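The complex appears here without one of its protein chains, the remainder shown in place.
We just call them A, B, C and D in the order they show up, numbering each chain from 1.
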Amino acid sequence: MGILEVKGVNKNFGGLKALQDVNLSVQEGTVHAIIGPNGAGKSTLLNVLVGKLRPDTGSVMFDGKSVLGRKPHEINQMGISRVFQTPEIFTDLSVLENVLIPCFARRDGAFRMHAFESVAHEGTINEEAEQILADVNMADKRNLHAGSLSRGDKRRLEMAMCLVQQPKLLLLDEPTAGMARADTNNTIDLLKEIKETRPITMAIIEHDMHVVFSLAERITVLAQGTPLVEDTPENIKGHPKVREAYLGEAQV
Amino acid sequence: MDAIILQILNGLDKGSAYALIALGLTLIFGTLGVVNFAHGALFMIGAFCAVTVQRLMQLSHTEIDESRTDFLGNPLQVEVPYLESWFGPELGQALISWSVPLAILLAIPVMMLVGWIMERGLIQHFYKRPHADQILVTFGLAIVLQEIIRQFYGANPIPTPAPDALRGSVDFGVWLGFGPGVIFYPVWRFVYFLFSLLIIGGVFAFLQFTTFGMVVRAGMADRETVGLLGIDIDKRFTLMFGIAAAVAGLAGVMYTPILSPNYHMGMDFLVLSFVVVVVGGMGSLPGAVLSGFLLGIVQSFASMNEVKAILPGIDQIIIYLVAIIILLTRPRGLLGRRGVMEE
Amino acid sequence: AAFTNEPTGSTVTLGFNVPQTGAYAEEGLDELRAQQLAVEHLNGEGDGGMLNTFSSKVLDGTGIMGKRVEFVTGDTQTKSDVARATAQSMIQKDGAVMINGGSSSGVAIAVQGLCQEAGVIFMAGLTHSNDTTGKDKKRNGFRHFFNGYMSGAALGPVLEQAYGNERRAYHLTADYTWGWTQEESMIAATEALGWETVETVLTPVGAGDFSSYIAPVMNSGADVLILNHYGGDMVNSLTQAVQFGLRDRQVNGNNFEIIVPLYSELMAAGAGEAIKGVYGSMNWNWQLQDEGTAAFTRSFGEKYGFPPSGSAHTCYVQTLLYADAVTRAGSFNPCAVVEALEGFEFDGMGNGPTLYRAEDHQCFKDVLVMKGAENPTTPFDNLEIVEVTPVEQVMYEPDHPMFAGGDLGECNPGE
Amino acid sequence: MTHVEHLKGPQPFDKTRNMAATAPKFLSVWDIQAYYGESYIVQGVSFDIHEGEILALLGRNGAGKTSTLRTIARLGNPSLKHGEIWLDHEPLHKMKSHQAAQKGIALVPEDRRIISGLTVEENLKLAQINPPIGWSLDRIYELFPRLGERRRQEGVTLSGGEQQMLAIARALARDIKVLLLDEPYEGLAPVIVQEIAKTLELIRDQGITTIIVEQNAVAALKLADRAVILDTGQVVFDGSAQDVLDDEGLRAQYLAI
Partner (left out) sequence: MLGIGKRDTTILLVVAFMALAAPIILNPFPANSAMAQFNAGYPDLMQRFVIFGIFAIGFNILFGLTGYLSFGHAAFLGAGSYAAVWMFKLLSFNVIPAVLLSIVVAALFSVLIGFISLRRSGIYFSILTLAFAQMSYNLAYSVLTPLTNGETGLQVYTSDPQYLRGEGDPIVTHLFGLEMRAKETLELGPWAFDFSVGYYFCAILMLISFYISIRIFRSPFGLMLRAVKSNNHRLSYTGLNSRPYALTAFIISGAYAGLAGGLLAAMDPLAGAERMQWTASGEVVLMTILGGAGTLIGPVLGAGFIKYCENIFSKINENVLHSWFAALPDGLETGLVWVASKFVGEGWHLTLGLMFMLVVIFLPGGLVEGGQRIGRALRRRRGQDEPGRSAAKEPAE
């Protein structure tokens, strides 16, 4: 029994079958990669997991509880965090504030008044936030407006926002897309380090095979809304169907 | 039965007024995304185009009538319109009485010009600014326009009757098979109703059968990208603004025989027109028109004695009540598009 | 000081609180013109206007009790809140001893209450609701204008003569205090003639388009429509009723008629042709033939180029009356002024002999019944006087049920 | 040249400053300086490209690549305060973005900028409203069959990769001289990346000049003739693509690969 169990999930958009009978089991503490051609339904699957979309049929169990029908914030409070494909950050706030918010969310839950405390006086929370910014190499940008960051920096910020929540399950939708190679490598290291220091499970969608094969322990290949194969990285590399449908002549 | 038909008629012409005002507003607000608090002022300026034409046609020279005296006991100065002295009193008066429809000819260029100046001079700098700033600047503009009109025309309502030929009312019931004298309806209100259908149809056709509408919608969603595709969106926005101003102005011109224009009539309509547009759904022209007619008819029915007997005062709040109900049951009004002014 | 804003220098300040923006702006500005003229006359400038015809002769053109009259103005916007704020500023900042003006009952009652609390004299401008000198009367406030009851009482006989005793009336009434008292008064007056009241319908203030209220009138069996509306509402409802062809119709064998209980010159101008032949009442009109009216119309007309409106007259007269009362009392103390004005009888200010009744501070004088002129020669005589109803006919007891419930209270001189 | 000098008026384009190449240069960017509000981001970038060349514009996150492309495409933000851009003897620096586009510039922006509220097909049609018009819709759908299948779907609901295809297709729908690609491979499956690389070669064969910004530097360099590397808004390298591929020191220093 994995920490995340997806069973028989279907999702149609009008006539389009975006997800067809998807079954997926992610084991606690592993890094599970989901790859597949564009439009295969990977992001749709993540949308189902975080409550952005409701599947037409099927069940999604996390940690033994169903996530279906819960609001996104409730799902997050269960321990699922997500990095989006197009960065979702608080563009009007400073970089530091962007990471403070998830810190508070983790400590205080979905809603708490706290109208009379001062953000500046929250010692541990500020420390945590500073620490994560240092981890993603953004400490020097802490006072910038998040909206004025370059695209790569926005992605790093969003990663930081999710990591700082110390979720049980971290969903990463192309976390390193648009990131400079050096930072991609840093990110890989960071994710590896986090995985070693904390009990965290990750599901990652990536088209960058370097990232996938550096991190993943299991890989599910999704094509046209259905899982094609699920296997270890080694086997996937050589899988002829996968090569044809997805990898092409890519060097992996 | 006749009472119901009468209220439907009333609702239709109230509705056509709402729809026409909302149509213009939706072009600016729902399509260009500018919260234009000066829209009422455009309506008002249109109405004053009619007043201006009337005044022009009544331009007079004075003749002294020694046989009568004025309030100070001096010989009476009689104003004789030039039109009367040129064409004789009968024909002259008849011509003057056509000033409201004739004002359409003046209103179109004037309103396009006003729209152009407003957009180029002011609004274009506010497309990217927060809605709050748009509210402040257009509200300021509305006040300024209103005060300017007041300087010229005073604060009192100015009677602007319909042409003699279209004045009175017709026995509409007879056409429907009722007895004579049961359903009377003013001719001018029919004219207004038909006129608004014409304008609404025209605007729809223009936006539907040309790519203009699509480009403007695209431009509103993402000006920058549209520019990258070689389209000069500014020009189209300006034109759109001009059309919206003209629609508002024409609505104003034709409404003057129903409502004597005064300088603050725009403000009086402002809130209502926003309600109509939003209930119709942001960004939807059919929505605005539909909601205009719907609210007009609902309001007419709410003003019936039978209804008011059960719910006193319902006619005062019905529009808002219906607005609340619609917005709560349909998240984006009747036909609103997703993502327009939802943040 | 012995009382609020006791004038200590060589001048005395009056506060003219009128609407200068909003729907009643023109009315307010006309009041302001008259008030300014009154100040000129008090200070001995101009031709003296009604000072020459006023039966009390204590004013001599040297200001009030030798103090030169100055004035401050404010914009009420026809909102009670704002009107109180401007009145406050006149009292607190400018040291005004008297507030005069306004063109709606709500504002008048609100400001009257304020003046009572602050300890200054209030001379109400245009306010026609019975309540101003009825349930909301105050010792420090006086009203020169007539009221809804008097309109009804004056119109009654004229309507009887013109339209007979067998009419059926339909009321459209503005849905607020003034409208209600006006409707009540008109119903009382017309039912006394034997008329039947078919229906009374409340209409929202500022409705703009009254078509859905007018349409049902046609088949209600009524043959008279009474529009208890004022200002823009009256202009619109009357114009639209005419547009619906009501006046061209025959009902119960009678010509359908429309009545507007309260007329004003500006409303008449706004309604244009629609007023032709429509009856209504008025406090005063420049076409009156008495000496006072002639004198005032002349000095106003020469200064501004058009004749004064009824509300201008009210404000002008009240300013003079206040000055006169102070002079007769020999003091600016509001309580002394109240005493001098209560029960004061005079003549020469238009409308013939006039009484400021002590019991309710309502002014009693002749009331005019007007009719829209068929062939006006100038923009100023679109209304004609059809009857000057003598004061006895519009008199009522201070405890008349329509005015009951109020209490003048004590006079308040302030600090 | 200082800021003040610039204010005196446009400087004549320096015709003597030329690269060693033989073909006449086609797009010239000369000392452009651009600001976001008060922040100085593009700090005097200059380079030239010859007709039909592919130039790879590389650099770290925040180096100013996107800003440079946006400046060339004449978008208002960042605002160009100094410098000149010439395309085929046309002074782009004096134009607005729609005029530049009509002269043949096309930018495929980094976040794709698919227009919400419009279908896939409308997004493409929009590109063909003003001349010059390029590929027909049929031809586009032939190249990207996926878009053909989804032509009635609202553009923004496409998957990330599909949106990228649409963005490129939108550029091809116009008859362009210069294609500015901002991270075209981002979010695309490896097979598609290969497809697109082929398409770009096809585009080059048609004589379209291309500037490509890409984090996948190796892929970009393989495709490109020349490379320019930016760092903090300044050009730190300008040379042949092969040189960068060969020079490990350079790559390590500026690209960390």
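The definition used in the following text is that contacts are C-beta pairs under 8 Å (C-beta built on N, C-alpha and C of every residue); 3 or more make two chains touch, one makes a residue touch a chain.
Values in this document were obtained by computation on a predicted structure and should not be read as measured data.
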Sole contact to the chain not displayed, among C:N5, C:T21 or C:Q182: C:T21
Residue touching the undisplayed chain, where the options are A:K11, A:R82 or A:R181: A:R82
Residue in contact with the excluded chain [from B:W98, B:W116, B:F139 or B:Y153]: B:F139
Per the touch definition above, residue among C:S105, C:S264 or C:T297 touching the missing chain: C:S105
Subunit B residues touching the omitted chain (full complex): 35, 122, 125, 129, 131-133, 135-137, 139-144, 146-148, 151, 271, 274-275, 278-279, 282, 312-313, 316-317, 319-321, 323-324, 327-328, 331-333, 341-343
Residues in subunit A touching the chain absent from view: 50, 52, 71-73, 76-77, 81-82, 84, 88-94, 97, 100-102, 104-106, 108-122, 143-145, 148, 161, 165
Missing-chain contacts mapped onto subunit C: 20-21, 25, 29, 32, 36, 71-75, 79-82, 84-86, 88-89, 92-93, 104-106, 109-110, 113-114, 117, 131, 136, 175-178, 202, 204-205, 407, 409
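Heads up, the rule we're going with is that only the chains that are shown with their structure count from here on.
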Central subunit by CA centre of mass proxy: B
Reference subunit D; chain at largest CA-centroid distance: C
Distance between chain centroids, defined by C-alpha means - subunit B, subunit C (Å): 34
Multi-chain contact residues (two or more partners), subunit A: none
Residue list for subunit B, restricted to those that touch at least two other chains: none
Contact graph of the chains (line, ring, star, complete, other): line
Complete list of chain pairs which touch one another: A-D, B-C, B-D
For the subunit D and subunit A complex, residues of the former touching the latter: 36, 39, 60-62, 66, 110-111, 146, 153, 157-162, 164-165, 183, 186-194, 215-217, 255-257
Residues of subunit B that touch subunit D when the two form their complex: 211, 214-215, 217-218, 221-222, 224-233, 283, 337-339
Parts of subunit C lying in touch with subunit B, wherever the complex brings them together: 22-26, 29, 175, 199, 201-204, 206, 208-209, 211-213, 215-216, 218-219, 232, 235-236, 239-240, 243-245, 248-249, 266, 269-274, 286-287, 297-298, 301-302, 306-307, 377-378, 380-381
